[in-house]
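The structure appears below as structure tokens.
Note that one protein chain of the assembly has been removed; the remaining protein chains are unaltered in position.
Entry: chain A
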Amino acid sequence: MQRDVGSLPLSPALRARLLAAGFQTAQELLETGPCGLSKEIGISKEEALEALQVVRQECAGDAAKAAGGSGSTRKCTALELLEEEQAQGFIITFCSALDNILGGGVQLTKITEICGAPGVGKTQLCMQLAVDVQIPECFGGVAGEAVFIDTEGSFMVDRAADIATACVRHCQLIAEAHQEDDHLKALETFSLESILSHIYYFRCRDYIELLAQVYLLPDFLSEHSKVRLVVIDGIAFPFRHDFEDLSLRTRLLNGLAQQLIIIANDHKSAVVLTNQMTTRFGQNQSVLVPALGESWGHAATVRLIFHWDNTQRLATLYKSPSQKESTIPYNITVRKWDHIPRLFRSCDAAVQPSLCSCQTDGFS
């Protein structure tokens, strides 16, 4: 109630007038009332009423914060947080080694960043996650929907359909082995058609469209409350050219990161971003580092780096608040990701025959 007039979210012109007229606290404004205010400052009665409504809302919000209520405040004890975290699901990737190093899978309410060299499998993993987030709860999934924001144009519907088909078959095998009722019931609604219809795809051609889409995302997520995953495939691509003003870029990226953190928390969804690698020239050598600069490294909570070691793809957990840094090898097969134990390599010859069988299983 003692809130300073200068800190209220009114339009600057109105604020300047109030201060010039000598108002200092919000309490004074509320006491004056709309008619008195309009006479004293010289604005219309409607404008005065609007201003007072804004002030009243602000004060109510402040009071709620002071009393420690819920809503926009985020205050809770660590015990409550622990219970929340334990009840929360993970989005599994079906690559058990990767799930292990992540501590169970991709976490909800956190931002995970995947950096990698070209062709290493970032988009593949994103498509995999967009399918896996929809796995029904009885199979260990979170039964959510996915938003896929594509800035590079590398989303291939046919490949997503392949992955979805393989996922459905995997669940069918589990259901056959266990023969439980709820498994079979869940399978009725878990089909290729339903999986593809719950992947909401946006194609952003430049950074303005990306910014606009992220501004509109909270409204979209309120309408589609079952969304549990937001993928932005290629956060680096639109920001890496046509930017002379690097400080503007840093500001926009930071704003984007903050909005994504809010989205992840408010809607209990996981946000997955993919980043490119760029060459940094040192004294005598060049090294591959994640793009977008050092300050961007702070945006994500969990950072995975995919890289090559000759012919083997490796995934390294680079940054995580709860898991240890480690590296695992992985493969991309025709159907989806497979992990391979470190001692021996699973046969890549399996790729060729199953390629043919997957083609015939296509959706048509």
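Following the convention adopted for this analysis, a contact is a pair of C-beta atoms (placed from the backbone, for glycine too) under 8 Å apart; a residue touches a chain by one contact, two chains touch by 3 or more; residues count from 1.
One rule holds in what follows: contacts and distances are computed from a predicted model.
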Name of the absent chain as recorded in UniProt (options "DNA repair protein RAD51 homolog 2", "Small ribosomal subunit protein bS16m", "Integrator complex subunit 11" or "Phosphatidylinositol glycan anchor biosynthesis, class T"): "DNA repair protein RAD51 homolog 2"
Where A:Phe190, A:Phe237 or A:Trp296 are the choices, the one touching the absent chain is A:Phe237
Filtering A:Gln124, A:Ser269 or A:Thr301 for touch with the omitted chain leaves A:Gln124
For chain A, enumerate the residues touching the unshown chain of the complex. 9-14, 50-51, 54, 117-120, 123-124, 130, 148, 152-154, 156-161, 193, 195-209, 211-213, 215-216, 219-220, 237, 240-242, 248, 251-252, 255, 276-279, 284-288, 307-308, 310-312, 332-334, 348-349, 351-352, 355, 359, 363-364
